[in-house]
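For this depiction, one protein chain was excluded, whereas all remaining protein chains were kept in their positions.
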Amino acid sequence: MTLVTLIELGAVTSSAVFGILLAMRKKMDFVGLFTVGFAVAFGGGTLRDLFLDRHPLFWIANPQYPMLVFVLALVGALVPRRLQHFEQFISWPDALGLGLFTVVGTRLAVESGCHPFVSILIGVITGTFGGVIAEIICNEVPSLFRPAPLCATCSFTGAGLLLILLSFGMNWTLASLAGATVTVLFRLAALRWNLRLPAVHDDVPAS
Amino acid sequence: MTLVTLIELGAVTSSAVFGILLAMRKKMDFVGLFTVGFAVAFGGGTLRDLFLDRHPLFWIANPQYPMLVFVLALVGALVPRRLQHFEQFISWPDALGLGLFTVVGTRLAVESGCHPFVSILIGVITGTFGGVIAEIICNEVPSLFRPAPLCATCSFTGAGLLLILLSFGMNWTLASLAGATVTVLFRLAALRWNLRLPAVHDDVPAS
Partner (left out) sequence: MTLVTLIELGAVTSSAVFGILLAMRKKMDFVGLFTVGFAVAFGGGTLRDLFLDRHPLFWIANPQYPMLVFVLALVGALVPRRLQHFEQFISWPDALGLGLFTVVGTRLAVESGCHPFVSILIGVITGTFGGVIAEIICNEVPSLFRPAPLCATCSFTGAGLLLILLSFGMNWTLASLAGATVTVLFRLAALRWNLRLPAVHDDVPAS
């Protein structure tokens, strides 16, 4: 089991739990729980694999991942209390998924020969897009585009750090750990202290 | 003309008519009719082909399909009454498209070497995603995610039956017919008797 596989397993689990808890709060049925969990867990990675032309897609190559999400959704539907114990930690799976997917996405883009800037973007898309899809499904305006605690910025920072450390000769394992850790801590801090980017100030009169 | 082609032609026609009638009820113009018809007819299959890396996409390989949808949309725009004769049968094209696309999608996934569970999921995505896109375009919350008559569940059941019959050695033609028939009848029954999955019961107090 490679490091990428291990990180991916952690990211899939935490993202799926995040999505299933979101769907439970929306009083969806089992299909909704599974779909939102699936979308959060695999949405960003699917885009990444399609963009980089990596086949088979990671959830097709690893059928145990969608089966894991199916079981987690079943647990959510049958014994909701069991999964809701995690509710108080809701920001943890969110932040963990963001950090782990960012690092995996950036790494795979670099290995595909992408330019560093493009690699960072693909890391950010991998990390954030699952949440965007989930919010669209749940009929909320994606928080990525509303004034909201930093998310893409945390992912961008972690992916950038990963590339900088690599360029200084650090090995993949340590650089990935550093990039993911910074993303997760930055994201948790943004949620804790409500860190935001300012809205663009539009002071030119319309007429 | 292979069996898959024949099934696909039926699914494209019924799905496109379903989409065009939906757009007509929303008082869209010709572009809207064509777009919604196109989205319902090709949305699920396009995702399937992208996920399985099958190229050219089935509507690029079969230009007669998009041209057929174009003609159907023209009929809808110029002589709406002609197409509206089908309005009373609106649940039929919906259910037929669901059943036929489910079977084609599952089959192509199996032939691409996918794990059985993943093949079922791709069958369900092929069968249901066109409708999801159409509802997003028409600015409705996709019924797949609201309390609504069973849809994905019917598709899942038919795809599962197809795989079980295949594993018992039944040939593709018969197993496909059985899978599609069960999906269609299950869907029509769900619409007729309003069969639903229960919403997940959330009885843990929020505080």
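Note that the chains take the letters A and B in the order they are written out, and that residue 1 is the start of every chain.
Quick note on the criterion: contacts are C-beta pairs under 8 Å (C-beta built on N, C-alpha and C of every residue); 3 or more make two chains touch, one makes a residue touch a chain.
These figures come from a predicted structure and were not determined experimentally.
Residue B:59 is the one among B:18, B:59, B:129 or B:186 that touches the chain missing from this view.
The chain that is not drawn here is touched, among residues B:77, B:104, B:154 or B:191, by B:77. By the touch rule set out above, subunit B reaches the unshown chain at residues 23-25, 27-33, 35-36, 46, 50, 55-57, 59-60, 63, 66-67, 70, 76-77, 80-81, 84, 87, 136-139.
One chain of the complex is left out; on subunit A, the residues touching it are 50-53, 114-115, 117-118, 121, 141-142, 144-147, 152-153, 196-204.
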